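Removed from the display is one protein chain of the complex; every other protein chain stays in position.
Here is subunit A:
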Amino acid sequence: MAASCWRPGVDPAILRLRAELLARIRAFFATRGVLEVDTPALSVAAIGDPHLASFATVYSGPGSRYGRTLYLHTSPEFPMKRLLAAGSGCIYQIARVFRDGEAGRLHNPEFTLLEWYRVGFDHRRLMDEVTELATELLGGRVSLAEPERLSYRAAFQHHLDLDPHRATVAELAVCAERFGVPIPPGMPADETDPWLDLLLTHRIEPRLGVGRLTFLYDYPASQAALARLRPGDPPVGERFELYLDGIELANGFHELGDAGEQRRRFEAENAARRARGLPEMPLDEHLLAALAAGLPDCAGVALGFDRLAMLAAGKQSLAEVLTFPFERA
């Protein structure tokens, strides 16, 4: 190991930029009456999404003589919804979150999320506020044209001439070949979502947010995650993602408040985990009880703070804006 490895990977200007962005975020929410909160990073429950891997650790001590498995949160979503159900009103949090298996130019296994919830907002109104915050934080550093909103369907139609809600696996494979997207071995024959993810990551995402904020919204129902579904033909998940320079910056939902539907989704996620040979995750019964007690109609969004700082600094990789990237942590 080189003798200089103890040193931070960033220069002092980046430290100041991060501090300034955090201060401006806090000022932004203070003027809007959104309350800063702090929730636990460790929980007996964990997210079930088969594409997210939670770090697990063991607590031993008073109350747990033989050790109890606890999971580090991948986002502070569940306890923040419990606060909302308890009547907190609009809240935000700047949280350190943890995701196993994710490392690369735009991924670090631990990173900082800005997550906030607005009571009475739907996903469209929240997109307005995300635009205001992002413009305030990036303005003056990055020149931004008028923001753009594209439905998930419109993005696929525009970039790939394909309807993502109706395309079959065979049609998605033909589309991948036509646009020169290498097809990974072992792609499923009975599930379209991994094919949509393949096309999205290879052909669409790099073309989103070029010189402007671009929102993708109204996702396929199968990708609704924790968003509510809007009935229609087809029904869509009221979910959005924000892109700038081809980089995904934020994910938001018009939040699902139906406890029964949420339990069914959690159980479907664990079924998908079983099918892939992944460990099942303990359901968050506290969240389900909170939803049953009544979540106010709200929209919430999680924004990757480090990626935002990276774009504000004009850098190309997260490692350039993290004090100590994973390899040297």
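Rule of thumb we're sticking to: a residue touches a chain if its C-beta (ideal position, glycine included) is under 8 Å from a C-beta of that chain, and two chains touch if they have at least 3 such contacts; residues count from 1.
In this section, contacts and distances are computed from a predicted model.
**Student:** For the chain that's not shown, choose its UniProt protein name out of "Enoyl-CoA hydratase", "Elongation factor P", "Outer membrane lipoprotein carrier protein LolA" or "ATP-binding cassette domain-containing protein".
**Tutor:** Cross-referencing UniProt, the chain left out corresponds to "Elongation factor P".
**Student:** Hey, which of A:Glu77, A:Glu115, A:Glu205 or A:Asp306 is the one touching the hidden chain?
**Tutor:** A:Glu205
**Student:** Have a look at A:Ile25, A:Ala45, A:Val181 or A:Leu311 and name the one touching the chain we're not showing.
**Tutor:** Going through A:Ile25, A:Ala45, A:Val181 or A:Leu311 one by one, A:Val181 is the residue touching the chain not shown.
**Student:** Among the options A:Arg68, A:Arg105 or A:Arg207, which residue touches the chain absent from this view?
**Tutor:** A:Arg105
**Student:** Since one chain has been left out of the picture, which residues of subunit A touch it in the full complex?
**Tutor:** Touching the chain left out of view, subunit A contributes residues 49, 51-52, 101-107, 181-187, 193-194, 196-198, 200-202, 205, 223, 225, 241, 248, 251.
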